[in-house]
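Just one protein chain is left out here, and the rest sit where they should.
And now, subunit A:
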Amino acid sequence: MTQQVLNATVAPLPPGETLTPAAQPRSKLPLASLMLTPSVAVLFLWMLVPLLMTLYFSAIRYNLLNPDQTGFVGIDNYRYLLEDPAFWPAVGHTLTLIGSVLGISVVGGLLLGVLFDQPFAGRGIARLLVIAPFFVMPTVSALIWKNMILHPVYGLWANIFRAIGLQPIDWLAQYPMWSVIVIVSWQWLPFAFLILLTALQSLDQEQKEAAQLDGAGPIRIFVYITLPHLSRAIAVVVMIETIFLLSIFAEIFTSTAGGPGTETTTLTWLIYSIGLQQFDIGIASAGGVIAVVLANVVSFFLVRMLSKNLKGEYEK
């Protein structure tokens, strides 16, 4: 019966013509590209146009204080930027900030995750409180830290220091980078915690029991069983946090404004400062291009390292 149906539906081909697999996709192509057009157009407008404009601005003289001086300047904007004494420290500050926040949030998130993997009274409420900082706006959290915790007069620490007879510390002035790192870490720790906790909870209990029977104590179970199990989750946390931390701005804007001096000037802040405080759009655009290159270099290594890690779990 099947044979009959086949014979009935497939029309006989004219002599000399053969049905090739290539014939079908070719006929589909216009429709496929038509349907891709909206998303490609949006991507083009939202990403490619600003990027190309930035590239263009970075190659011309474009200062809002002297709008009549224009013209192609080649790589001069880049040269000025690289010779700016604030530039290399800004790159360093960016890397310090990212590295420290990653370290604090991964290690802290891991410890908190292990803690919250154990049952204890009030775990549900405590978990909610730990996650809460993630939902606070960056500006708000920076303001809270600046005025209520780190402030040398009204701050929590100042009160504690005075209570035990010590001189209060003006954290944002004396340890500005550390203050920013703490503020940003406070925001990102919940994210790491959340991802790592769910990963911890997905660990097969029988694996732990098998290790226990093999003679492993809690620490060796953590090192040999739990940590390898978490490696993928840690990789995800590092990748996602790096992407967001590269563009940290609001916390610095609200708390230290890049200062004192240039001590908390990251690349994003430097670009902002050149473009919107010194009004030199040309050099700021050059900074933007460098930031894009830097982000791509970092993500190239990161993605390569992590994709190897992510792939390994599923493929041979």
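Here is the rule we use: a residue touches a chain if its C-beta (ideal position, glycine included) is under 8 Å from a C-beta of that chain, and two chains touch if they have at least 3 such contacts; residues count from 1.
Everything that follows uses one rule, which is that contacts and distances are computed from a predicted model.
Per the UniProt record, the chain missing from the shown structure is "Maltose/maltodextrin import ATP-binding protein MalK", taken from the list "Succinate dehydrogenase subunit B", "Maltose/maltodextrin import ATP-binding protein MalK", "Acyl carrier protein" or "Ferredoxin-NADP reductase". Summary of contacts with the chain left out: across A:Ile225, A:Ile252 or A:Leu306, the touching residue is A:Ile225.
Within the whole complex, the absent chain has one touching residue among A:Ile149, A:Ala211, A:Ile240 or A:Ala295, and that is A:Ala211. Although one chain is not displayed, its contacts with subunit A can still be listed: residues 204, 206-207, 209-216, 220, 224-225, 228-229, 231, 313-314, 316.
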